[in-house]
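In this view, the complex is presented without one of its protein chains, the others remaining in place.
Now for chain A:
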Amino acid sequence: MITYQHLIDSFNKAPFIIQFAFIAVIIMVIAIVSLIISLKVIRSFLKIKDKEILKYKNEYEPLLIEYLYSGNENEELTETQQSIIAKIKEGIKGASRRKSVITILTNLMNEVSGEMSDSIRTLYHETGLIDYAIIRLKSKRWHITSKAIVELRRFKIQETHDLVSEFINHSKVEVRKETQIYLVHLFKFEGLSFLDDLKTPLSEWHQLLLLESLLNLENQQIGNIKPWLNSSNTSVVLFALKLTKIYNQFEMKHELIELRMHPDKEVRRSAIHVLNQLFGYEFEETPKPKNRQLKSEGQIVIV
């Protein structure tokens, strides 16, 4: 007690700077100890979660594989399959188990094709995982919505078209991106119809992602891109110009010539570039005095 009193007296008598430094050191020590303890707690929690997911994975993996191999040539589900579906349906009421099942199914969807991938999709429907994804679509947290869209795309769920389409003009760019990829991935060129209603800008990166999805399609028959060349959204016009060039849309000649008068400089430049590529028109650097708008970009002459 005497020692403590001595310390308190020393602290009271010490100059202000010493008192301040002492308090600061005490606060820092408390902060460091609390951080170490919280990190330990988080790490143990994550370890427990990982163990739990691994346990569920080991539990469900053989069950899912048994489901995949117990089908017959008819499209109807066999008794074994029905009993496995019932078992999974009951189990996935818990979030961790559901996460494990989705992880296993997603891993398989990326690796197998044909009848087996159709069978996985049936399982996704029958176990009600699709309903959980729809609930997550309606979440107020954007990252949950975004993940739900990715999941629906991976399992090729077309029934949710209308629900997903509502996010075309979502305030978060990540949700918009996933919506656009979902539509193109599942509905091919028809999926591009979202461009009709797109009010937000389509970034260069998103345009490339969409083009990549389109170029991977087996059927390269493109629809009518004329409305997008006349869109009020400049990024849509730029994307349509890319489509015009890649898919050799010679019939868009009139629209391309019109686009030389577009108020946006980038659009005018791209239109001239596409005209050059498709029709061999040459870009002339000499500005045309009659047209002030095109002064800096020059004009086109037919070679």
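Keep in mind that, in the parts below, a contact is a pair of C-beta atoms (placed from the backbone, for glycine too) under 8 Å apart; a residue touches a chain by one contact, two chains touch by 3 or more; residues count from 1.
Operating definition for what follows: contacts and distances are computed from a predicted model.
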Exercise. UniProt protein name for the omitted subunit, picking from "Cytochrome c oxidase subunit 2", "TIGR03083 family protein", "Phosphonate transport system permease protein" or "Response regulator transcription factor"?
Worked result: "Response regulator transcription factor"
For this session: Write down which of A:P15, A:P62 or A:P263 is the residue touching the left-out chain.
Result: A:P62
Problem set entry | Of A:I104, A:I225, A:L256 or A:L275, the residue in touch with the unshown chain | A:I104
For this session: In the full complex, which bits of chain A touch the chain not displayed? Write them out.
Result: 57, 61-62, 64-65, 68-69, 104, 107-117, 216
